[in-house]
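Heads up, one of the protein chains got dropped from this complex, but the rest are sitting where they should.
By written order: A, B and C. Residues from 1 in each chain.
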């Protein structure tokens, strides 16, 4: 399809139509994922944004228009943007955080990027801001992260200071991802989670895994650990 | 439309029909919002009430009839009332708290007012009653409040003592809103949240933002903050 | 309708058909309420049971058959029983706790009785078992209980020791309700809530109010109260 777009008119037409179909398919898939996240309370109040790569070369992303109710997403809620976050299809403005989506896609070759604002990510990133990281280890659910094969894995979930300067923040994100290519996500302090995947479904799985683990980490920290083994009854 | 209502019969008829259509549209929109809040547990047990402005001049509001199950709202669950909380359309009685809705619309020119009773607003307003306010700062989600552009914003969420005397309480609300026009909402102690917006959708967004933030504030207060930076693994 | 059942055949036929229609209407209404409670996690694992009065004289109740998944209730999930908990219509066995439903209907003339097993009622009744009561005061939501007009009301929610001997337990329930006719519900220790109302809808409202308030009471007890008034910012 991508190589097809360099050929003659008829083939290009087909490629165009195919690209447009891919946009629609990705936008519909992201919309369904987003409505599910809204139902769980992870993207309340128009928070959050979602993108997927239509093509890497040239770079084209389907991404949520800014300011929409995520409980009412459909394919028309998405615009198509290029590598500079310029709108090249659909109507609306890309999310202010489009630069972060682009940084992640560029650095890691991700196929989809999902950003949520949950209670647990907000609370956890606030409580651990001074350390700059949450380390998660020992949980079976870690195996839901791409490439992780055992619960003995330690996932390093960095916390970046929040900012309204998206250019500056996208530079910090780019730097972080260059240093730490093994990451599956990061937190913005008292803001939320960014995670990604090769596909929309993998990125969705990563959101579910991280949201689960963050709740577990907070709840476990409130619970005393039982001592030794006075088993049975 | 508003000016149309001062003209001759045919035009007035049209205006009437338009006002009636506006009532139906707002009532339907509020009903959908209310059913969603019920699903989240924010208006259980017939609690809560919702209104939207049909016209400011003369003042006409669509508002929930009192005592209804918010999980079963539809357009017929709403009545139309004037600036004195008298019913001028539909059947039923306006909520006892209609005077508070009117005070908010009058003072701030709001287009919609939403009142919810959540667990988190009840608990938070009880715990902070002696201080008379909850201050919320540093959270990205604050940007979901109209006109807020940065997480560095401090939102002042006042707590008014609860009362069954709605006339007296509406005077206190009016006074509060005159002194503090920058507010986006307030709490009634161990009762719930009032918030508003230019439109039903903005008011809905404000409910979601405040409900999210109140849960965050309570949960964060229970969590110790990590010290300094022994990063990495 | 009730008096009609003492007349001649044709009228009795009509009364019968009417009674049968009333059974169906109440069973359908209870089924819808029950599915909603299941969705909220208040009657998991076939727990809970629901009844409504078809007639007081003779006493006829529609009540859930024992052991059903409350997420799959429909009218066929209910049987009709008499004042001795004997099945007089429908197929199935009444809940083992049918005697408690009968005691409540007999003592208070209730039209519907609902019993739920929630996490909050289980935890709250366990923590306060030694005191034998939870007192709830100061919350606006108390006004959702029949006849309560102010948040300054104190609701006395007794905790009865749990038992598998339903005859013995129904005697204790009867005694409690004779002494305390102002009650709106009671807890069985580490078991759940019983509440009732003149109608199914009122009883449903009472469940929602109590479930809300029990969660509030537990969460509020975990939260320190702020001191005095260093207001504003």
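Just so we're on the same page, contacts are C-beta pairs under 8 Å (C-beta built on N, C-alpha and C of every residue); 3 or more make two chains touch, one makes a residue touch a chain.
Values in this document were obtained by computation on a predicted structure and should not be read as measured data.
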For the chain not depicted, the shown chains it touches: A, C
Hidden-chain contact residue, picked from the options C:19, C:33, C:63 or C:188: C:188
Residues in chain C touching the chain absent from view: 41, 44-47, 69, 71, 117, 119, 122-123, 126-133, 135, 154, 156, 162, 164, 188, 190-192, 218, 221-222
Hidden partner chain, residues of chain A it touches: 36, 40, 138-141, 144, 149-151, 201, 204-206, 208-209, 211-212, 215-216, 219-220, 222-233
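We adopt the following convention: only the chains that are shown with their structure count from here on.
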Gap in Å, rounded to a whole number, between the CA centres of chain B and chain A: 32
Chain A and chain C: spacing of chain centres that average the CA atoms, whole Å: 45
Two or more partner chains touched - positions in chain C: none
